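Apart from one protein chain that is not included, each protein chain of the complex appears where it belongs.
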Amino acid sequence: MASLLRPSHELTYAAAEIVLQGCMKKAAEIGVPQCIAIVDTGGHLLAFARMDGAKFHAQRSATQKAITAASTRGATGAAPQDFGVNLSLATGGMTTNLKGGLPILRDGQLVGAVGIGSGTGEQDVEVAQAGIAALEKALAAN
Amino acid sequence: MASLLRPSHELTYAAAEIVLQGCMKKAAEIGVPQCIAIVDTGGHLLAFARMDGAKFHAQRSATQKAITAASTRGATGAAPQDFGVNLSLATGGMTTNLKGGLPILRDGQLVGAVGIGSGTGEQDVEVAQAGIAALEKALAAN
Amino acid sequence: MASLLRPSHELTYAAAEIVLQGCMKKAAEIGVPQCIAIVDTGGHLLAFARMDGAKFHAQRSATQKAITAASTRGATGAAPQDFGVNLSLATGGMTTNLKGGLPILRDGQLVGAVGIGSGTGEQDVEVAQAGIAALEKALAAN
Partner (left out) sequence: MASLLRPSHELTYAAAEIVLQGCMKKAAEIGVPQCIAIVDTGGHLLAFARMDGAKFHAQRSATQKAITAASTRGATGAAPQDFGVNLSLATGGMTTNLKGGLPILRDGQLVGAVGIGSGTGEQDVEVAQAGIAALEKALAAN
């Protein structure tokens, strides 16, 4: 018989806060105020921060990057431009092809995602990576 | 240290199909064609059926009932009317106070939800319950 | 006198289920979990499945592909990109230029449509075609 329930793990708020703090520390280091969104595996917001000086519209793009990374279980911004635009339109803007969204994986399984907006794509990715690294360090120490 | 990951379970598609078939069987029995939506714990659609004769707008209400039941981890339609309408407006229609949405629980934990629309509230609930009963039977036999 | 009524045919739920199963069989064969949406001639959802591992945002893109195929009575994704984007914007995202939506025709008349999402455009089309082929086989045997 086919399996009926799939075991999974979700970030707690405590974990989301660690990702958030790791992102903010890196953003401060590189001098780029950011919007930072952490979502669960269903793309629902767990934690958000708009640092002083970050663009207010980036609240939305950061969140969409996190949702996209959760849905695809991969980094955002890798699709060809035409495909990315069409997919964004077809999903009511839920999916974005902007860089700065990364899945958060544990033993290869999705446990959440992070999206960063307000810097360049490269800065956004760097800040997202720092947040995930902070969580990995905390998980290793746990 | 606070716990960083929360273990959970999600319905597989095989499980969603069992709920769907259980609902359709009951709907046929009582002679009321229904829209049936099964969602995961994040409220994302897993399986849907509109039986011949069901209202097409009920696709949306059935889905919103399932989403609401997943979010609240309870049966839909129990809120006072004023509160329910205000909450529905405040969430862009994502939350509904119509009867016919039920959470699917396993050992007290949410694993998904079902929403039924096109009948009366009572018929919708009856059909939702039959779908969950079918899953419980399959889980017990597994 | 002008003709006042136009005869038409609509897929029943039983037919939609045959399309769905045909799609899922092909998706399993090629190892690509998919979101599968079947709509009627008015673009209203009849049946939907999200296979284990398919992206959750593809629920929406698969549905929009099916709606677009029903509205245009043709395969999706064939428009020049600029026109496709403008049309998508003008219809609030209801029309998509992504590949993976196909009309379901019977004697040259539209009876419904299917939309697939979560794979590449080519994989999505292949799975949609398999679903329609399964229905045609069932119609021939009927």
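A, B and C are the chain letters, set down in written order, and residue numbers restart from 1 in every chain.
Everything that follows uses one rule, which is that a residue touches a chain if its C-beta (ideal position, glycine included) is under 8 Å from a C-beta of that chain, and two chains touch if they have at least 3 such contacts.
Since the structure is predicted, the reported quantities are computational estimates derived from the model, not experimental observations.
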item: Chains shown that the absent chain touches, full complex; value: A, B
item: Contact residue for the chain not shown (choose from B:Thr12, B:Ser71, B:Asn97 or B:Ser118); value: B:Ser71
item: Among A:Arg6, A:Arg50 or A:Lys65, the residue in touch with the chain that has been omitted; value: A:Arg50
item: Interface with the undisplayed chain - residues on chain B; value: 6, 42-43, 67-68, 70-73, 82-83, 85-87, 89-95
item: Residue numbers in chain A that touch the chain omitted from display; value: 12-13, 17, 40, 42, 44-52, 56, 59
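Here, only the chains that are shown with their structure count from here on.
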item: CA centroid of chain B to CA centroid of chain C, Å; value: 25
item: Chain centre separation in whole Å, for chain C relative to chain A (CA means); value: 31
item: Approximate Å spacing (C-alpha centroids) for the pair chain A, chain B; value: 29
item: Residues of chain B touching at least two other chains; value: 12, 40, 42, 44
